[in-house]
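The complex appears here without one of its protein chains, the remainder shown in place.
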């Protein structure tokens, strides 16, 4: 009987360790936050080119992460990329309507993210609104092409 | 020692048959093992099935137990065709049977006590105290009550077979099948086992089928004997009638003569020519 108690304890610890490992992976490795869905509101922005932006990329304001990209799709009306972002609920009604969204790169080869720069309008963006003023991603190939044609032009 | 059992042949009666085997055919690959075997095993008696090694005696037990399916013919136990039962009904029928395997086949991860308790635990809802009483009774009957906490690996071959016997009769079955119960035992364990099979059978009034080629021991306790050779029943009768049978093959088997109708040599080309052929590089 004593041996079987030890066995039960061992299996119990094993399963518990597995669950804790899963929690560790969820929180520490994938940065999953609890209760994120109800704590956000949605903003949209259309970009001519999203470059390497992905669903899950971060949205930052003055360098501070304030949300995540939740979806990217082609807008059939304008034939450009419509990016949906989930922004921290605390900022709802505090971002001016004429703010700019631009796709930036952290470092030369780093990941791409959406940067929001604040405008001066007294009107504020609400849940589901679209940011009008956007700046597309810098695509390295285009830059190089531009640079080369400038050089040959001179 | 066993002389007092010599009279059992006279008690043989054919009024009730528990197991009825009719026209059994079975083959494994290219080999025909049985070509039309008919047996009837009377209720409450010890029936021995004998024959030279390799005649498929163990296979016959597996056919009776429903583990193998015959190519033709049928096996009826108490009027029910074993091979037509559903898997569930077959397992239910097996609760009424016990089988003693040649190796004992004790469950190596359970103690002696738990091995004997196993059929009780899976088939009955008896309270623990009752299970304990029954197990100790059965172990007492085979003389191993003191070995209850040993593991099967610690038992000698004869002891393992005695524990297996206790397990086989734990549920008080109607039919017990013994597969070579005496083979490979020293004279003392052999005597103990012969005695046990006999007394257990008498005490519980069960029907026993013993498959064996230990002639002396088996004939001493059997009520009726079938001899199987070449896939068919070669002879049958009480031990007394077989002992004086005039058929050459029966005589050879019952009296253990090395050569006779059943040849000593495996079929081979002429010895002299075979020896010479080696020099030529042949096989």
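The chains carry the letters A and B, assigned in the order they are written, with residues numbered from 1 in each.
Here, contacts are C-beta pairs under 8 Å (C-beta built on N, C-alpha and C of every residue); 3 or more make two chains touch, one makes a residue touch a chain.
Definition applied: contacts and distances are computed from a predicted model.
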| item | value |
| --- | --- |
| Omitted chain, identified by the protein name its UniProt record gives, among "Intermembrane phospholipid transport system permease protein MlaE", "Cytochrome c-type biogenesis protein CcmE", "Probable glycine dehydrogenase (decarboxylating) subunit 2" or "Glycoside hydrolase family 57 protein" | "Intermembrane phospholipid transport system permease protein MlaE" |
| Chains on display which the left-out chain touches in the complete complex | A, B |
| Of B:102, B:151, B:189 or B:240, the one touching the omitted chain in the full complex | B:102 |
| Sole contact to the chain not displayed, among B:28, B:92, B:216 or B:255 | B:92 |
| Residues of chain A in contact with the chain not shown | 4, 7-8, 10-11, 13-15, 17-18, 21-22, 24-26, 28-32, 56-58, 107-111 |
| Touching residues on chain B - with respect to the absent chain | 62, 65, 67, 87, 91-92, 94-95, 97-99, 101-103, 105-108, 118-119, 121-123, 164, 167, 177 |
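Quick note on the criterion: only the chains that are shown with their structure count from here on.
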| item | value |
| --- | --- |
| Where chain A and chain B are represented by their mean Cα positions, the distance between them in whole Å | 76 |
